[in-house]
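For reference, the structure I am asking about is given below.
What you see is the complex with one protein chain gone and the rest in place.
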Amino acid sequence: MIDATILLWGVAIGSIYVLLATGLNLIFGVMKLVNFAHGELLMLGAYVSYSITTGLGLDVYLSIFVSMGVIALVGLGVERLAFRRVLGADKLNEIFVSLGLILIFDNVAVLIWGEDSKLLTSPFKGMGLHFGDVFLRYDLLIAFAVVVAILVGLLFLINKTKVGMAMRATSQKSQASMLMGINIEHIYIFTFMLGAVLAGAAGTLFGIIFPFNPYIGALPTIKTFAIIILGGLGSIKGAIVGGLLFGIAENLASATLGSIWGDAVAFALLIAVLILRPKGLFGEKGD
Amino acid sequence: MVNTKLVAAVVIVIIAVAAVVAVWQFMPASDETIKIGLVAPLSIPVGQDMDRAAKMAAEEINADGGIYVESLGKRLKIEIVVADTETANPEVAPAEVTRVVDQGVDVLIGGFGSSATLAGQVYAIEQKVPYVITGASTHLVTRRGFLPDGHSLKIDDPEGMSYMFHYCTTVYHYSETVAHFFAEAMKPLLESEYGLTRNLRLAVLYRNDAYGQGVWDATKQFIEDDNLPIDIVAEVNYETTKTTFQTELTTVKNAEPDAVYVVDFTTNTAVIYTQGQTDVGLNSIYIAVECCEEPEFYTALGQYGDGQLLESKFASYADVDGEFYLPMMDTYVADYKAKYGQVPGMMGADTYDAFYIVKDAIERAGTLEKSAVRDAIESCDMDQMLIITQTGKIEFGTDEDNYHEIDPFTFVEQLYYDESIGECRPKVIWPATAPVVGDIKQADLVFPDNYEPGSP
Partner (left out) sequence: MFTKENLLKLIKNTKGRLALLAIAVSLVIPLLLSDNYMLHILTLIVIFTIYASSWNLLASSGQGSLGHAAFLGIGGFTSSLLAINLGIPPIVGIFLAATLSAAIGFLIGITCVRLKAWFLAMVTFGFSIIASTLFSEFDEVTHAILGFRTPPLLFSSRLPFYYFAVLISIACVAVLYFIMKSKMGLAFKAIHQNEAEARMIGLNTAKYKLYAFVLSTFFAGLSGAIYAHFQRYIHISIFSADNSFMPLMMSVIGGLGTIEGPVIGSVIMVFIDHFLINIDPFLNSALSPLFPAVSNVGPNIRLVGLGIFLVIVVILLPKGITSLLRKLYYYVRTEIIQSE
């Protein structure tokens, strides 16, 4: 049965995918780096907010900023210590490093926070608007607003600022941009941290809406890769459309065909799109 | 010369490898202990609970001098050898069971997860090692010999199969309790409180694995065979990797049930209870089965367990000032808390009992010889321990329809939120009495504060 509640929750998980996908798309677009550990940053973001809110009593929505900051630093560390050193080798080495990082992050999170699932406590717990049978939590509304604000800011950064232009130049031809005097190293660090910031924000929003545990990061990452391929590499528009489409498709499939079909149908959609359009919905260039 | 050097190097390497292997092989095996293999998934909390309970039982028995073996004329201490199935992974289980059996264990205890246990038990059957299974929900672990020819799980080795024992409830035990609870306790209450005379509308949400499917099949069967006044209005199964359930709960809500039967493990069950009430507005009464009787379930549930239900066979939280429905629980829970600083879970209790079943069997057998120990376990006639049985005795069936199974008694608890600890605590509500034990009921069934019955 198709009903508004199911669409609503499809959009909710979809907007989390959108944040992850734009970040990952930037990293892939600019650095050509395949980071399968991106979802772990989301997981850590949720836990950072958890510690901040339970430990210091900070409001969960303010903790987004802390989480973005901390995850940016984690991103810096990951880029400098691990990915930097395998960049340019085989893509498979990058995946291998990601798998190692997943082991590290998952288990460090278990050691610090335990394995039980947690939920961030929102000040608007249990509150929301009723539209007939549909209950719209305030948390969802706020999450949508935050996602939109972040995306607007991001588009501004990429299209209107100097660093954004440098990123675009790097993503198109790193050799040429080096000649133009752009410090590629710095652009790489900036891009990776920017992606991490988005994942951190996604983590906090995820943790307010969905319960999380240390192993929550793996599946979203793979779906996110599917989404950026579905949307088209390097296309922010593609990441947004792809993310929402993926979220809605898996929820609709769960509701109509049965829950076990959710993931399968979402990936079938990806395969169908790729067969028809090998470069994705909005992809112009391949790598 | 290059070649002689190379040959020399190869010879040296081979000799070194052979030496290491030889030393390893011929290390003096100590006959001075009774080796018990504990098959448990140590990467998940349930397995750790089994491990703690096993250690506690072994230490108690060892502190008492150990197990008396008549043929040796002395008492031997227990040494636990763990076969770690990680997350109850059926691909790891065969190797791990092989490892501990090859280390010469006298008996195996444990096994969690139906598929992991079915996969792992094969080597024990081949080698005829007595195995007291304490954690698989499928009755097939002891009945594979009786399956029709050509069945995919058949093991045509009656002798090997006779070494398998099942000291645990199966999907049939808990499905029967849950189905009859709805028919006999909840249906009358719906009638008296809401004037609903129609059949009870039940929704079932279950994980798509052997355990979920097993409960689903058994529940349908009991409703049909026993002619219970229950209609199943929604059936939703989902992938075991799922962690969030709004869509599934929406489907359930649209079916307007009177009650929701959730078949999953601790974390997901708590999430389903919570999201149903907060995100989807499915203000119903939820029931889960005994696999959730673990500390982390209560922690994860918080206030959202208030008024909700749990089927159980070992209610380690349902004490009144430290006193339980069963005297033995008083000491077990107190000792466990003192030793490990937490309340014991349900899976450990079966494991704990199994150590005493094995002790009793070896002492009656008077030898460590495996066939004699097997015979002794089969003729076990001990008084019940932590798990209540229908006869008050621990007896393993010998017929085809209860082969090497016990006849356990299970009951239903209702949870009440305790603000001072931020968690719920249960009270036994149904049935009123247990065989041999007597009165166990601590409170009456009431509907949760936010309860809304299904469609009229």
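Just so it is clear, A and B label the chains in written order, and each chain counts residues from 1 on its own.
By our rule, a residue touches a chain if its C-beta (ideal position, glycine included) is under 8 Å from a C-beta of that chain, and two chains touch if they have at least 3 such contacts.
Everything numeric in this text was worked out from a predicted model, so none of it was measured.
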item	value
Which residue of A:Ala89, A:Met127 or A:Val148 touches the chain not shown here	A:Ala89
Sites on subunit A contacted by the missing partner chain, in the whole complex	34, 82, 85-86, 89-93, 95-97, 99-104, 106-108, 110-115, 218, 222, 225-226, 229, 260-261, 263-264, 267-268, 270-271, 274-275, 278, 286-287
Contacts of subunit B with the absent chain, listed as residue ranges	2, 5-6, 10, 14, 17-18, 21-22, 25, 42-43, 45, 48, 51-52, 84, 86, 89-91, 94-95, 98-99, 102, 114-115, 118-119, 122-123, 138, 140, 144, 150, 152-155, 208-210, 213, 239, 340, 342
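Note that in this section only the chains that are shown with their structure count from here on.
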item	value
Where subunit A and subunit B are represented by their mean Cα positions, the distance between them in whole Å	38
Residue ranges of subunit A in contact with subunit B within the complex	1, 3, 5-6, 9-10, 12-13, 115-117, 119, 125-126, 135, 137, 210-213, 216, 219, 251, 254-255, 258-260, 262-263
Subunit B residues touching subunit A - in the complex, by the definition given at the top	44-45, 208, 236-239, 241-244, 246-248, 250-251, 254, 267, 270-271, 274-275, 278-281, 296, 299-300
